[in-house]
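Every protein chain of the complex appears in place save one, which is left out.
When the chains are written out, they are named A, B and C in that same order, and each has its own residue count from 1.
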Amino acid sequence: MVETIDLTAKLGKLELAFPTLMGSGCYGSGEEFESFVDLAQIGGVVLKSVTRQPRLGNPTPRLVQTPAGMLNAIGLQNPGIEHYLLNDVKKFASRPCKVIGSVAGFSVDDYAYVAEKLAARDEIHALEVNISCPNVASEGETFACDPKLTANVVRAVRNVTDKTVIVKLSPNVTDIAAIAREAQNAGADALAVINTVRGMAIDVNAWRPRLGNVTGGLSGPAIRPVAVLAVYEVARAVTIPIVGQGGIETVQDALEFFLAGATAISIGTANFTDPRIPVRIVEGLREYLAARGVQSLRDIIGKANVGFANANQYEGDQG
Amino acid sequence: MVETIDLTAKLGKLELAFPTLMGSGCYGSGEEFESFVDLAQIGGVVLKSVTRQPRLGNPTPRLVQTPAGMLNAIGLQNPGIEHYLLNDVKKFASRPCKVIGSVAGFSVDDYAYVAEKLAARDEIHALEVNISCPNVASEGETFACDPKLTANVVRAVRNVTDKTVIVKLSPNVTDIAAIAREAQNAGADALAVINTVRGMAIDVNAWRPRLGNVTGGLSGPAIRPVAVLAVYEVARAVTIPIVGQGGIETVQDALEFFLAGATAISIGTANFTDPRIPVRIVEGLREYLAARGVQSLRDIIGKANVGFANANQYEGDQG
Amino acid sequence: MPSTTAARVHDVRVLDREELAPGVILLSFHAPELASVTRPGQFLMAIPPGGERAATALGIYEAQGERASIMFFVCGPRTRELELLDAGDTLSVTGPLGNGFSIGGARDVAIVAGGTGIASVLLAAQACIAAGARTRLFYGARTAELLVDRERFEREGCEVICATDDGSFGFHGFVTQALAQVHERPELILACGPSPMLRATAKVAAELGVPAQLSLEETFACGVGGCWGCTVPLARTSAQAPSFPDGAHGGSDVVNARICKEGPVFLASELRW
Partner (left out) sequence: MPSTTAARVHDVRVLDREELAPGVILLSFHAPELASVTRPGQFLMAIPPGGERAATALGIYEAQGERASIMFFVCGPRTRELELLDAGDTLSVTGPLGNGFSIGGARDVAIVAGGTGIASVLLAAQACIAAGARTRLFYGARTAELLVDRERFEREGCEVICATDDGSFGFHGFVTQALAQVHERPELILACGPSPMLRATAKVAAELGVPAQLSLEETFACGVGGCWGCTVPLARTSAQAPSFPDGAHGGSDVVNARICKEGPVFLASELRW
């Protein structure tokens, strides 16, 4: 019984054997975890975000531990799209799971340019558009904080690829559902909810911010209640699938997101706690569904969300 | 030496013997804690918010524990201003610390009406305007989420009293600094930063939200990095004093807020962990300053905040 | 149900730790002052050693001489942390809190306990027996092994009637079904346990025409009346009802009372849940 349970998930054209993605920036390209995690047991890896130009990233410290969470301010360190296409992308072919490219930028042009080149590669199965990185000057965030800019970026990316486009939203806004609607209308196939929450920590001995970048993004269990609510609200506002994320560490945590309306989940910070967590969650989901006689994960999506707009997407592809 | 350290704080006309307020809704009217806390050792109590009409509050559960924090959705249960003035307010006269009334409402009129009646009472030393309660339908929050509405409420309250008016801001906005500026321009004497962060939790066995109100407000150490950043940003945008709050549990936590630019702090959820925490923080502040040969708490305010607009307020009242 | 003023924060030394059943811990500690002022049905708030969490509301199980104890079921992060405590460790607790049971002059008392509720009724049973009342304990659990410390109540002089959901010991079914079948009607019913059990107890008590005092559980934060997070709807006419204006909400006769402050023990007849 446990074996026959259907945990597959669909994000636009992208078909996942498991509903678990590894969060962008948390899992390298997957290779880094290969020696102690069976990547064939996860749905896919979202790669570290890439930009048009190379970036050295932020000064250290780039990480601070906080209660039940952490702050990061990496600053999108990456070699730039050209070098990335030449040296890195070919390695991804060997991954036994789906590989999703992550695109970041500072102008609509940047996004379109990087997205087009990345999407053209067979090693890349889908794109995630990171319009919500809180750690690169203010520009970075403003895309995800402005409905119009969000729409412009999403439309530009949509126009350069037919592959699944996942748009990653920021929680640092007054009304995330409004931004979600714009992203859907502009052609997004799915939404990643949420990116990190802006925060900072201060060194009380040195009298200065603890992060080299001053501010950073908060992740981990601390933000889970914020993320669950964001998924709950976005799921009532759009009909495209949602990749829920923010502090998922156990199968119970994962279930909160599915019941709120997420079609798949993403695991980031929990990999820093214990790299076995993603596989444990998949096993836990099987047992949970089996114990309740539920055949498919799809059947519980949004079940704790009255007035779940998203529901209708499943009619089509039951069983 | 330790004894002579100056921990006093000023919020407009309100003079505090200690820079520690007890958060509204977390400390009743102080009486509830009197038998095991020496209230003479705290700066003041911010009372539970009062509304024009009586309110029964939200259905239970009203509380959920989350990692390093908690969600609450009390729903402003209170007997309404008339009954409150007759039966409750006179008891506050006996408190050995400052007593700050908290005003909540659903229209500009409500706020002005309740504020005027409350401010007229000698037992009330100052007012806090709660425009940011996330747990009363959507209306509640919209005040703190809209610069214009914020300005209207603050102006209306300002017009009915000369006592110190503290405006409590919500973190659930795209740009808290912009709201802070509006509040200052509309006549606020001080700002309380921050109220709770919106969140929710789901019961994975019952397939429904864990709070009777579905959504709630997240508080406790989990939100501290969000609160420290909010204080840091608001302190660069306004020149009036800030009451920093959000997850303060130790003297180190408190120092993060003072160094970010807070003139005073508020302690809420930590009282549920250990009621001795507020007094411990005061002792800890004395020791910290003494160890560094600093005479007055004022001298470290904003010291980790480059370009701290707020600094100039201290010229006047040094020593 | 007289109100509390004796509450203090006590730093206590753990004297003994016993695992009564898998995941059920009995922790006794040296707390003469607490023990001397505790009344049946009162609780304490156990301060988390590592901070970052609200204190945990736990019934005061034993209170005698220098010694008091708590009994808890490990079910989440806070009880998992308390589980690590052992003899010699120190723990801080705030208490005693809340208003307990009042036995008055009852000569025949039925005590109904289920699950963690057992931890809040031992002092009441002792008081009944000391007052010379016939004292029956109706004790329910999912299965036999969770009927923890049953013999203790027998040693104290209770008649113990057990019920298990799976029939592995005593009456097969809910403890309230066993209560409904009593031949000699008690004069007073005291109950503590999960709310479905308490609701059923209230129903049975009404049918038997016996007054019942119910000790309620709800998620607590402050435990002392400061946050209004732990409420239950109560008749406005109840002596325990917090003051609220007449005619509010179209003359609604209900007001939300704080379980930690006005309770945790309420008269079944006055609850409006």
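Here is the rule we use: a contact is a pair of C-beta atoms (placed from the backbone, for glycine too) under 8 Å apart; a residue touches a chain by one contact, two chains touch by 3 or more.
Keep in mind it's a predicted model, so treat the numbers as computed, not measured.
Chemist: Could you tell me which of A:Cys26, A:Val50 or A:Leu229 touches the chain that is not displayed?
Modeler: Answering carefully, the residue with contact to the hidden chain is A:Cys26.
Chemist: Which one touches the absent chain: A:Gly12, A:Gly57 or A:Gly187?
Modeler: Going through A:Gly12, A:Gly57 or A:Gly187 one by one, A:Gly57 is the residue touching the chain not shown.
Chemist: With respect to the chain omitted from the figure, which of A:Val50, A:Ile74 or A:Val167 is a touching residue?
Modeler: Missing-chain contact among the listed residues: A:Ile74.
Chemist: Considering the complete complex, identify which of A:Glu82, A:Asp109 or A:Glu287 is in touch with the unshown chain.
Modeler: Result: among the candidates, A:Glu82 touches the missing chain.
Chemist: Name, in rising order, the residues on subunit A that touch the hidden chain in the full complex.
Modeler: 25-28, 32-33, 35-36, 48, 53-54, 56-57, 60-65, 68, 70, 72, 74, 77, 79-80, 82-83, 87, 220-221, 249-250, 269, 271-276
Just so we're on the same page, only the chains that are shown with their structure count from here on.
Chemist: Indicate, using Cα centroids, the chain positioned nearest the centre of all protein chains shown.
Modeler: That would be B.
Chemist: From the C-alpha centre of subunit A to that of subunit B, how far is it in Å?
Modeler: Using C-alpha averages as centres, the distance is 34 Å.
Chemist: Measure off the straight-line distance from the CA centroid of subunit A to the CA centroid of subunit C, and report it in whole Å.
Modeler: Once rounded, the distance between the two centres reads 46 Å.
Chemist: On subunit C, where are the residues touching two or more other chains?
Modeler: Subunit C, residues with two or more chain partners: 52.
Chemist: Would you please write down the residue numbers of subunit A that are in contact with two or more other chains?
Modeler: Expected reply: 67-68.
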